[in-house]
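One structure, pasted below without further comment.
Missing here is one protein chain; the remaining ones are kept as they sit in the complex.
Order as written gives the chain letters A, B and C; numbering starts at 1 within each chain.
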Amino acid sequence: MGKLQRIMKKLHNKSPYFWIGLFMSSVAVVWAVLGFFWTPCSTTAMSAAERFQAPSWGHLFGTDNFGRDIFSRVMKGASTTVLVGLLVVLFSGGFGVLIGALTGYFGGILDELVMRFVDAVNGFPSILLALVMISVLGSGRHNLILSLGIVFTPSFIRIVRSEFIRLRDADYISRARLMGVKKIRILFVHILPNILSTFSVSVMIGFNNAILAESGMSYLGIGVLPPDASLGNMLSDAQGYLMRAPWYAMAPGLTIVWIVLGFSLLSEGIRRNAGEVRGL
Amino acid sequence: MKEIAAKAMVKIEDLSVHFGETKAVEHVNLTVAPGEILGIVGESGSGKSVTALTLMGLVADSAKMISGRILFEDTVLAESGKPRDKALYRRFQGEQMTMVFQEPMTSLNPTKRVGAQVEEMLLLHTQLTREERYQKVCESFQAVGLKNPEKVYRAYPHQLSGGMRQRAMIAMATILHPKLIVADEPTTALDVTIQNQIIELLRKINQKEKNAMIFITHDLNLARRLCHRIAVMQNGHVVECRGTQEVFADPKEEYTRRLIEAVPSRMKPKIKIQRSNREPVAVVEHLNVYYHDGGGLLSRKSRQQVIRDADFTIYRGEVLGLVGESGCGKSTLSKALLGMNRDIEGEIRHFSTRPQMIFQDPYSSLNPCKTIEWLLTEPLRAAGEIDPAFKMSAADRRAEAHDMLRKVGLDEKYLDRRPSQLSGGQRQRISIGQALITKPGLVIADEPVSALDVTLQAQIMELMRRLQDEMHMAYLFISHDINVVYQMSDRIMVMKDGQIVEQGETEEIFRAPKDPYTQLLLQES
Amino acid sequence: MKRRISVYFMTALLLMTALGGCAGGTQKPSEDKSSLESTVAENSQAVQSSQETKADGTGEAGYGGKVVVGIQQDMDSLDPHKATAAGTKEILFNIFEGLVKPDPDGNLINAVASDYSISEDGLTYTFTLREGVKFHNGNNVTAEDVKYSLERASGLLDGTALISSLSAAKGGITKVDILNDNTVQVSVSSANLELIYSFTAAIIPAGSGEDPEAQPVGTGPFSFVSYKPQESIVLKKNPDYWQQGLPYLDEVDFKIVNSADTALLELQGGSIDIYPYLTDSQATELQGKMDVLSAPSNVVQALFLNNADPVLKDVKVRQAICYALDRDSVNDFVFGGNAAVVSCAMLPTMQSYYEDLNSVYGTSGNAEKAKELLAEAGYPDGIDFTIQVPSNYEVHMETAEVVADQLNAANIHTTVVPVEWETWLSDVYNGRKYQGTISGITTDMTPGYLLNRFQTESSKNFVNYANAKYDETYAKAAASLDLTEKAGYYKELQKLMAEDAGTAFLSVPPITVAIKPELEGYTFYPVYVQDMSVVKYK
Partner (left out) sequence: MQYRMTKLIGKKLITLIMTLFLVSVAAFLAFQIIPGDVVNAILGTEATPEREAKLREELGLNDPPVVRYLHWIGGVLHGDLGRSYRYSKSMNEMLPVAELIGDKLPVTLWLAALAVFFIVVVSIPLGVFWAQGKSHFLDAFLNVLTQSVMAVPSFFLGILVTYLFGMVLKWFQPGGYVSYQKDFAGFLKYLVFPAISVAIPKIAMTARFLRNSMLTEKTSDYVRTAKSKGCTDRQVMYGHVLRNAMMPVVTFLGMIIAEIVAGSIVVEQVFGLPGVGRLLISSISNRDFPVVEILILYITAVVIVVYFLVDLLYRVIDPRIREM
């Protein structure tokens, strides 16, 4: 059986959740990436004549209180939001893997200390932590990423660590040790690939949480602040015009739902497949 | 035969059960009469459990009954083409027919008291008062040999030993004096000594209650000791169904014969006996091994001694067998030998390159996300980093891997497969290849065949002996099954509670065991 | 609208006010008499006339009832002398009164004092106390209480002036003497025509400033009932109020609303009766359902430029920024065209002091001119420019968005950096580490109030404006005892500032108030107060 055939067969077996999720998240990502370079209308050009226009062919999602095209702004906002989510996950996932792998595999006092810390942080409602963190660092996009990155790292540490603990005593890892494989290689060549499916699922969940947290904090006015467009701060702008221009709130709100739903369906699809492989 | 069939209580007629594409059971006909113990024997996947579960109405919903029907006395319990009648089944389940499962730990609800779980039988099927129920449960505990029934009544499953749990399960299955008891591998999870007690208990119950019993096992020896009749199953078919004596004396089917032959037994000649030249590969002197429990920032560490004063030598080219029941310290000893246990006293000296290990479970001993080629070259790569003698090019490593693959009896088409695409036996072959590819002086095999079916067991043992012959290394062969050890080993050590109670030449120990524990072991199996 | 972290400390407009809470004072309206004395002399008439208008409702319907007023800022203090936030003072106005108090037309009327006189040299003030004025605790106001209150506010009690304009060091009170039971004589350190405005400082019972248990007790039309942080402050009618017939309402609840958006919902749902801080688009949305009133505020919004910045210290660069601003469209987008575009630190409503300088840089933006000036200054490719904005202030944030767009068009590559209010205070306002910032400065009723801060050495000169001529002119203006002369100097100051482009002034935004149609009598003041005593049910 050729490699290609096997991949085809593998894809064929994926659940519908995987496909729907893949579709939704790809659309979101393409949209967001596109938003970096191009939007149908200017995101800043204001027009007093075009304030609060309902959705039409000219303005798919209508216009806002400055007469700006909401579709373009949602695109831009989605770029920001997705970028923040991505960077947060990169940050926390990266550190999570590093610290989780080391503490999980080696254990010991360091592990104890890290875990006490992780437990303490994990217990806290994450938005509160991020809030305190951002008060210390100051608001703005970079600090938001840093704060959320720090806040999300412990959960990644925990996941990665527990996987490493599960696998460090697996027979095949004992075996690798017996062969005299170097520790670094055991960690990242022998163990790491085995946790990738679990990890990719938690990365997606983390990504979703980061997006929700970003929008929540931007909504509270402590995340991404205008004039940077983000879906969260657009929503907080829009809330005041809920009666007059409900589409203004719906566009960014539903975009968040679309992105998050896409990734959670995708991760569910992956999880189901992983389950099949393990014979669950 | 006819006589029995005539008064048969349970009849399975032309039963076929499919799970989607998988044909689990094909045209099976079986009967059991009151007072009779029918053994269903087969390897894993032969359809024996599915047959029993279908009979009990417990088979998963995804199973389809393609043909046949099941009769309990005169009632048709199930018939192909009709949906399962759960209400009908419930009239029989528990009251008329009960089941004893393999894993007493997981088969009991971990969060309910054992007494309550047995009592549930009475709650469901009788109108007894609370006191009467309690009385009855305690009696039933006593009947299955549980001393201190009040205490057992209040206990949770995890507070009982494996044997006690299985007794409690049997108490549950017999409390309403059902007409049929199905026992699905009831002794497999238990140690040999306890295994026998449970077998005796089942026999006693059968004799006393005169109920029909179906005993499902993969172990022909067990079936032989307990059952009146034996049905041998293979790939969903009953290949042979006759009286126990007849089957063993004169197996009609080729498969049955193979099964009987594969069973490790002291009666058969050993695979091969090899005299060593007494050159040691590892010497262990006065070894004590400790095990640490807990030890967090806030909790105190507790240190337990697992191995006491172990003293032995392994010689080049020999197979040293290590026998003992679960928890006796066999695995700890092997780990200590491999240097995987830190807290040890005494001395371990190796006279060869690093020892390697073969594990029991072929599913967990191969890295699931790597290809077979990778798995076979990785030991060479790692060895190359430590020992310049093993330094070789990637192409050479591949060549070695291909070579090894052939040696363990697989061909090159497996190279780019992953472990999940192989069968259990194939995996264990790869596992052996991986351990041997760096030509270690000593290989520790920890129950390497226990997870395999008997026919495969024989093949793997044969392979191990053959490779040893070719590569001239020593095995430390660990098993709970004294018969397996007998077949493999030149010398034997018997271990109990962390101590080596006896060691010596295999034949000698089997002929004249000195230690009472060895005697017991030999007697029981 | 935006729900920012400290959203309820701000008001859509109040935001701007924070820059200069007023200790009370008077606006000098244009139609005003030419001298302060005459204003004072006619005060009592003003009271009478205003009472006449109110007298219509007296006695019959229109009395009783309760209103809920939505406010966006929590109380910063219950002490009238210590309170600095405009949002607090506008409420305390109903509880406390000074010897004099402002009226809706920008005059001072007598309150706790029934009359006063100022000596020729301007150094001695003599106040006659009004008969029968009672504190909410039932005690009569005595000369002791007045002496205590003035000494406390001016720092004579413990050395710390709570109201800085009353401190001796700033030309304020040096001594308070009780001449008899109802006459108090106050000595001040220097003559200043505008000092009388500071006598709006609240009169409180003697000793209450040291009593830890003291509840806010004053002489105003309403007395304090309760205060719950983040929820509400409740006032009830003062039956002994000295102005006959006032107040109309039995109870006023100032409800601290979460944000402008919920305020809007609450207005429509009826749980708020009056809401004084509408944005333009909210006002449009309420049109027809509520009475919406509008009046100019006492705030000047500006893009403040740090004159000490290496790039901005070049006057041409600052001028370029002024040219680049299209202040008309800022007005359109942010204030719905209801603001008054200004180019100086003076309210246009102070007509005799105000100089219309809008022609200097134009109001509709001249990007070409701006680019030209930048090129002359040595920046042919434009400059990078950072504007820090206090993020809790919605209006400034919106303005910044609009302004950034305009500046970019003139090659002034603008980055808007929102900062928290507290950070803004310490870094921008006190630390003066910034290039540009959009904010507002609030004036009291004294015309010189806003001009004062741009003296080189002023502690409030956070734009680092430095012009020796300006300082000189201001000193002359302060010393002048002639109002016409003073007005001349003030106009001169405005011109100097505009020519130097010391800061890019934007506009005086409007205050827009929504009132339940059942209510009437809501009155705008030239200072920021919510006078509930004249509000009544139709």
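The criterion applied here is as follows: a residue touches a chain if its C-beta (ideal position, glycine included) is under 8 Å from a C-beta of that chain, and two chains touch if they have at least 3 such contacts.
Please read these numbers as outputs of a predicted model, since none were measured by experiment.
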item	value
Omitted chain's touching partners, listed by label	A, B, C
Options C:Asp177, C:Glu422, C:Glu472 or C:Glu518, residue touching the unrepresented chain	C:Glu422
Listed residues C:Ala161, C:Ala302 or C:Val417, member touching the removed chain	C:Ala161
Which residue of C:Lys66, C:His413, C:Lys460 or C:Lys495 touches the chain not shown here	C:Lys460
Hidden partner interface residues of subunit C, rising order	3, 5-6, 8-9, 18-21, 74-79, 84-85, 155, 159-162, 164, 204, 208-217, 227-231, 257-259, 262-263, 265-266, 269-272, 392, 420-423, 425-427, 429-430, 459-460
In subunit B, positions touching the absent partner	56-58, 86, 89-95, 98-99, 101, 103, 106-113, 117, 120-121, 124-125, 156, 158-159, 169, 172, 298
Contacts of subunit A with the absent chain, listed as residue ranges	17, 120, 123-125, 127-128, 131-132, 135-136, 138, 208, 212, 215-216, 219-220, 232, 235-236, 239, 242-243, 246, 249, 253, 256-261, 264-265, 268
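Note that in this section only the chains that are shown with their structure count from here on.
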item	value
Whole-Å gap separating subunit A and subunit B, where each centre is the average of the chain's CA atoms	46
Gap in Å, rounded to a whole number, between the CA centres of subunit C and subunit B	88
Subunit B residues counted as touching two or more neighbouring chains	none
Where subunit C touches two or more other chains at once, by residue number	none
Complex contacts: residues of subunit A adjacent to subunit B	109, 112-113, 116, 170-182, 185, 190, 193-194, 196, 277
Interfacial residue positions of subunit C with respect to subunit A in the complex	1-5, 7, 260-261, 264, 268, 279, 281-282, 285, 329, 332-333, 391-392, 397, 400-402, 404-405, 416-420, 423
Contacting residues of subunit B [partner subunit A, same complex]	296-297, 338, 340, 354-357, 359, 361, 364-370, 378-379, 382-383, 385-386, 420, 434-435, 438
